Every structure is written in structure tokens, then in C-alpha cells.
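Apart from one protein chain that is not included, each protein chain of the complex appears where it belongs.
Take a look at subunit A:
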Amino acid sequence: MRKLQMQKDHKLLFSTVFIPVHAGDAAVGKSSLSHIFYSGGSLFQKNYNMTAGVELLMKCVNIPETNDTVELYILDSAGKETLAEGCEKMWGEPSLVCLVFDLTNEQSFVNCSGWMERVRTHCQGLRVSGVLVGNKSDLSARREVQASVAKEWAQSQGLEYHETSAKEMENCDAPFLSVARAFYSLYNEHLETVRNLSPG
């Protein structure tokens, strides 16, 4: 009910497709994060269910201090190498990306560059923006990737860095809100350019 009401005075402006891309081995927590964001924090699956293809989740995000709503389509893709290729076909030309790695698994962070390359190939030269997410921050004793290192790499790729714990439901909305805001600013940049065009 509350959600509906919120959207009443918000106009539905944009739609985008947004892909949590996984780095390294499966099980970094992409599906856990997407589901928590989608359900508004109601469920965390302790048992691991490997994503075999692409799961599509849609959620509307209100942009703070505006009357605008961004419709986010989240393509939760399989991380397992043998399944990933099939998923890529579903990506199209993504406007934004959400790269997720496991803070307790350094290899999954290292593999992020490879995933970024794949995304770039799909974007055909378009600028890629989005977020890098270090998940499983609750397992602090097993942390293998330092925040400063991850942040630096994220910046070099034009991504914003977030740390989350799907298990503790900590900070899980932040990466998605950040993506919605990034999309919103891309769109406004586009409007600005288009308003200043001269005839052909």
C-alpha cells in the first residue's frame, strides 16, 4: 500500500536495465542482494541456490528531492563460468552495471576486471557507469579485500564503491539507489545536450 501511494505523486519516468554481474566463482551473493532489495528486506536465503540463467526483477526507485521515479530492471545473472555466456546474450547494451564480489574471496575481486571487460564489449563503446559491491561484510574475520584497494579500483573504472551484507541486511539498498541516481544523471545530461541542438 505504502509503495503504491509513494508512486502516486511520483511520475514514472525512466526505465533501464541493470545487471548485477558476478566476479569469479559463483556464490558471491548477487541473488541474495537483488532479492533483499526487491523484497524490501524480507528474506535472506541461507541455503545457496545457484542461478542457472537470468532472473529479471523490476523495482521502482524514487529519486530523492525530485518527483521522478526510475524503473530498475535487474538482470540477476549466473556467475558460474559455464552458464555466464548464455546470460550475456540477455544483457543487450546495458546502460549500467552492478559488479558484485565476495569480500572474503580475493579471487572474486581480481576477476572483476574480466567482468568489466565483458560488460564493455556489450556497451559497444558507450560509457559504462554503475557500482562495485563488496558483499559479505559480516564475515569480517575472513576479509581478504581491503576497502581502500577495492575503492581505488572502482574509481579507476568509473564505478562507485559500496560494501554490503545481505545476511545482516546491511546497506543493501545503497548500491541500487546509487545506480538509479547514476541513470537519472545520465538522462539529464542527455536532455541538456538535446535541448541545445541545432537543425540538421
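As a convention for this text, a contact is a pair of C-beta atoms (placed from the backbone, for glycine too) under 8 Å apart; a residue touches a chain by one contact, two chains touch by 3 or more; residues count from 1.
Here is the rule we go by: contacts and distances are computed from a predicted model.
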Among "General transcription and DNA repair factor IIH", "Protein Abitram", "Heat shock protein, alpha-crystallin-related, b11" or "Multifunctional methyltransferase subunit TRM112", UniProt-listed name of the chain not shown: "Heat shock protein, alpha-crystallin-related, b11"
Contacting the left-out chain in the complete assembly, out of A:T51, A:S95, A:T164 or A:S178: A:S95
Chain not shown: contacting residue from A:L43, A:L56 or A:L126: A:L126
Missing-chain contacts mapped onto subunit A: 11, 13-17, 71, 92-95, 124, 126, 186-187, 190-191, 193-194, 196-200
